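A single protein chain has been omitted from the complex, and every remaining protein chain is retained in its original position.
Take a look at subunit A:
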Amino acid sequence: MAAGFKTVEPLEYYRRFLKENCRPDGRELGEFRTTTVNIGSISTADGSALVKLGNTTVICGVKAEFAAPPTDAPDKGYVVPNVDLPPLCSSRFRSGPPGEEAQVASQFIADVIENSQIIQKEDLCISPGKLAWVLYCDLICLDYDGNILDACTFALLAALKNVQLPEVTINEETALAEVNLKKKSYLNIRTHPVATSFAVFDDTLLIVDPTGEEEHLATGTLTIVMDEEGKLCCLHKPGGSGLTGAKLQDCMSRAVTTVYFKIHCILEKCMLMCHQHFMKNFKSMA
């Protein structure tokens, strides 16, 4: 009976839940779905992370390669993000060149990297004007159930924390780069930007971490990216219903609590477990 009503009048069905201040999956309006992080699962990548926000699954792989620094910034390297939404994650995507949503997500991640200064690009330079690191960050969505931007940002952060770059020295005589694979070091992650997405309903109600169905019924979406110092890195509001200043401020304060939760509770614990696992294996090999 309820399933029939949901098919015929999805918005009304949803409003009945919102009136009771909850959602069909049992969450409150301000509650996130269960977040799972798995770091370092892809051994062929220099750094990798898998993030699950409820059913939404995003995997991020980082590959580091050599490149010549840009002529207008000879002491900087590059970070090149790419978000891929393949047909296997949702029936709304077709195979072929990246669609609109994938391009928007890629640009969003590029903006987050640029604005938050998650990595100082000067750290990626090996020899000014001659050689620098370029980090190709590939984010692939494996299962699309809403809130792709939050999952991508978190996966990127976790993967970058997992990246280990070998030491590179330039041989003075031959002017060639020599890579020492035995001496690897982690990247210097300066800030930890975390995204919080909201969906706007009927121009007034705000819900956190929308699922795919909720995004479809919403009248607007909003994504706020904050770092752990409470600095605003990025605000993404692609059209949709307008929001008052007070509502926006409320969203930002909610975003700050998410940052604390995601970074300290989840990421730090995960990094610690990953490091312990790595040290245990390293000791058994030595």
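Basically, contacts are C-beta pairs under 8 Å (C-beta built on N, C-alpha and C of every residue); 3 or more make two chains touch, one makes a residue touch a chain; residues count from 1.
One rule holds for everything that comes next: contacts and distances are computed from a predicted model.
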Margin query: Just to verify: the chain that's not displayed, which of "U3 small nucleolar ribonucleoprotein protein MPP10", "Exosome complex component MTR3", "Isovaleryl-CoA dehydrogenase, mitochondrial" or "Integrator complex subunit 9" does UniProt list as its protein name?
Written below: "Exosome complex component MTR3"
Check: Of A:4, A:26, A:96 or A:245, which sits in contact with the chain we cannot see?
Finding: A:96
Check: Per the definition of touch given earlier, which of A:59, A:105, A:194 or A:208 contacts the omitted chain?
Finding: A:59
Note to self: Among A:18, A:142 or A:177, which one touches the chain that has been omitted from the display?
What the structure shows: A:142
Checklist line | Chain not shown: contacting residue from A:44, A:71, A:171 or A:244 | finding: A:44
Next item on the list: Provide the residue numbers of subunit A that touch the chain removed from this figure.
Entry: 42-45, 59, 61, 82, 86-88, 95-97, 138, 140, 142
